[in-house]
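In this view, the complex is presented without one of its protein chains, the others remaining in place.
Per-chain numbering from 1; labels A, B and C assigned in written order.
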Amino acid sequence: MSLKKKLYIIVFYTNTRAGRFFDQALLWAILISILTVLLESVESLNERHGALFEGVEWFFTLLFTFEYILRIYISPKPSNYIFSFWGVIDFLAAIPLYVSLFYPGAQFLFVIRFLRFLRVFRVMKLARFTSEAKALSVALRSSMYKITIFFTSILILVLLLGTLMYVVEGRGDGFDSIPESIYWAIITITTVGYGDLVPQTSLGKFISSVVMIIGYAIIAVPTGIVTSEMSKNRKESTGCLKCGNPNPDDARYCNKCGEKI
Amino acid sequence: MSLKKKLYIIVFYTNTRAGRFFDQALLWAILISILTVLLESVESLNERHGALFEGVEWFFTLLFTFEYILRIYISPKPSNYIFSFWGVIDFLAAIPLYVSLFYPGAQFLFVIRFLRFLRVFRVMKLARFTSEAKALSVALRSSMYKITIFFTSILILVLLLGTLMYVVEGRGDGFDSIPESIYWAIITITTVGYGDLVPQTSLGKFISSVVMIIGYAIIAVPTGIVTSEMSKNRKESTGCLKCGNPNPDDARYCNKCGEKI
Amino acid sequence: MSLKKKLYIIVFYTNTRAGRFFDQALLWAILISILTVLLESVESLNERHGALFEGVEWFFTLLFTFEYILRIYISPKPSNYIFSFWGVIDFLAAIPLYVSLFYPGAQFLFVIRFLRFLRVFRVMKLARFTSEAKALSVALRSSMYKITIFFTSILILVLLLGTLMYVVEGRGDGFDSIPESIYWAIITITTVGYGDLVPQTSLGKFISSVVMIIGYAIIAVPTGIVTSEMSKNRKESTGCLKCGNPNPDDARYCNKCGEKI
Partner (left out) sequence: MSLKKKLYIIVFYTNTRAGRFFDQALLWAILISILTVLLESVESLNERHGALFEGVEWFFTLLFTFEYILRIYISPKPSNYIFSFWGVIDFLAAIPLYVSLFYPGAQFLFVIRFLRFLRVFRVMKLARFTSEAKALSVALRSSMYKITIFFTSILILVLLLGTLMYVVEGRGDGFDSIPESIYWAIITITTVGYGDLVPQTSLGKFISSVVMIIGYAIIAVPTGIVTSEMSKNRKESTGCLKCGNPNPDDARYCNKCGEKI
């Protein structure tokens, strides 16, 4: 096996010891580079340790650039990698500092580097990630239609309530426009309650109270949807995939054909 | 088939290609006209683009007026349409601008136009909307009685807590009247927590803490009601509608009579 | 049947037409008298309509006094009524205004009148109230033990977090004492978030973030408890009470012995 092939297996796969080590080292590098960007944005820290932060940034930028070029070099078909989802993200994660040389305000491009952190799921995949994440996403997908109906209803409700409050409260106390009032309705119905926009009139307070209680009630709906979907998926997924025998929930092997569940 | 009949099918039904196109175009028209009202209410935008907004408003008002007259004209029995739910909403959605010519403050009538947006559900009906929405509403309706008990209890609780806090906190810090204190109790128990009314005394803070923890606990109740109702409905709905055989959850055809589930 | 006996059935039972009418009239009287107390506590309204409110108050006080005396008079064994739960509440609901003649600040005794409103459940009992309310209370009672463990854990958590924040934030920004900090911890963990007490230091903000995410996660626990308890109770309650045959969920008659479920 050529060095290129060996490196390919280490860098792109996680089923060897070296591959796992590479991926874990990469995650730490991503984590530290993200942390640097976070701390750099704190003015007081940046004034004191600005040079250090810049050094760390350049170190990781060069590292990620090298990694990106390596990945291209060792790929059997480089174009496949370059235009894949991860290829684009790896490229975008490497360039922010180069871009910011020309456009000083481009710091926010570092945000892309967070997406690289999604790799953490690839490392976790080794364990039982696939099946669990699939169960979650199946539950969410199969209840997507119910959730769409739910959110469309919420949206219409919020539009109506926002306009109502705009009429009731009137300008002058923050309810200066319908979009502003809709913002208030969303804050209230989701029970966030910042308190930057609060009703001043008695009627407004009464409407608020009704909205809060409505919000309290309807939070039960998405929960009910997801929960019943999950319970259902659990039952389906424990059925034997080979012979379809509905085994009891705690079965690990199909009690009919011995297939592992 | 006469032109009138053809138009009737396009305008009132959604099962032809032209009918679907008409409904989708209508939804966009409603959406844009709503957006215009939203943006018009923002003072800074209205000052700059007031004339544009007014133009758009008149365009859609004339459009909706034309649509309303068309619907009356092509209906086999116009009075059926005029006094139907949608007929009344279509009428009310068309007139706000005319009314505001005489009563300048009548802008808020535009709120009725939002209700037209409920048509979005009619278009979605084409897909699997009916069954899903029915499942949701069945779950909500069959748990309506439990929910009524729950909300009556909440209401009495909130009345008692509000009065208690009015006595404890006394006037001067926002707890100026019992209704005001009830408003505080609702804000707290629903975990909205605006922060415009907060207890100042130690005893008041202690009572608040208890209320918050109570609110934290009882949010589990409506969720439990809706979820268990939904799980139940799912099981019932998977039973065969023809022969009533309780098939397993993942069955797509009744295993007794072959009816599709 | 003597008049006394007839009155007894009307006043104490709800299974006759006159009894239902009496109870509904009583509920309206309670509701209006509560509303009067609520509105009376609003200073601006009290200044304008003080005499009216006082009149209404006296009217209902005399009405409730008369009702109380009537109930004693028509009871076969008056002492049974007087010392029963409802007897004590009826007495306490009648006296506030008399007491406030001697102690002007005793208005808050009106709060007891709210408890009379619990009678609303007795009227609703006619329908299917008993079984539904029993299902709710069975679910809550059988999960009481799990809920106790849950709340004891929350309490210890809140004590620890409160003390931690007291040490971290120090005096001067509202975290002036441990009880005050515990109050903050409860506000945060229940996701109420008034905003009257917010962390000022970076470490405090970091701890807050962790607390919020913990609070977000543990709200799932009571919901899970109640929901799974309710689903269980539903299944148990659909089993035949006569022969114990576990019928399918949608059965209305036991498919073994024909008993109604």
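As a convention for this text, contacts are C-beta pairs under 8 Å (C-beta built on N, C-alpha and C of every residue); 3 or more make two chains touch, one makes a residue touch a chain.
Computed from a predicted model, the values in this text were never measured in an experiment.
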Omitted chain's touching partners, listed by label: A, B, C
Contact with the hidden chain (one of A:Thr61, A:Thr163 or A:Thr223): A:Thr223
Contacting the left-out chain in the complete assembly, out of C:Arg20, C:His49 or C:Lys146: C:Lys146
Contacts of chain A with the absent chain, listed as residue ranges: 34, 37-39, 41-43, 108, 110-111, 114-115, 117-118, 120-121, 124, 127-129, 132-133, 135-136, 139-140, 147, 151, 154, 179-180, 182-183, 186-187, 190-196, 219, 222-223, 225-227, 229-231, 234, 248-250
Positions on chain C contacted by the hidden chain, ascending: 145-146, 149-150, 152, 156, 159-160, 163-164, 166-167, 171, 176-180, 182, 188, 191-195, 198, 202, 205-206, 208-209, 212-213, 215-217, 219-221, 223-225, 227-228, 231-232, 235-236, 239, 246
Chain B, residues in touch with the chain not shown (by the definition above): 191-195, 223, 227
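One rule holds in what follows: only the chains that are shown with their structure count from here on.
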Most centrally placed chain, judged by C-alpha centres: B
Farthest-lying chain, centroid of Cα atoms versus that of chain A: C
Equivalent-chain rotation between chain C and chain B, CA atoms, steps of 5 degrees: 90
Centre-to-centre distance between chain C and chain A (centres being mean Cα positions), rounded to whole Å: 40
Chain A-chain B separation of Cα centroids, rounded to whole Å: 29
Junction residues of chain B - those touching two or more other chains: 179-180, 182, 191-195, 219, 223, 225, 227, 231
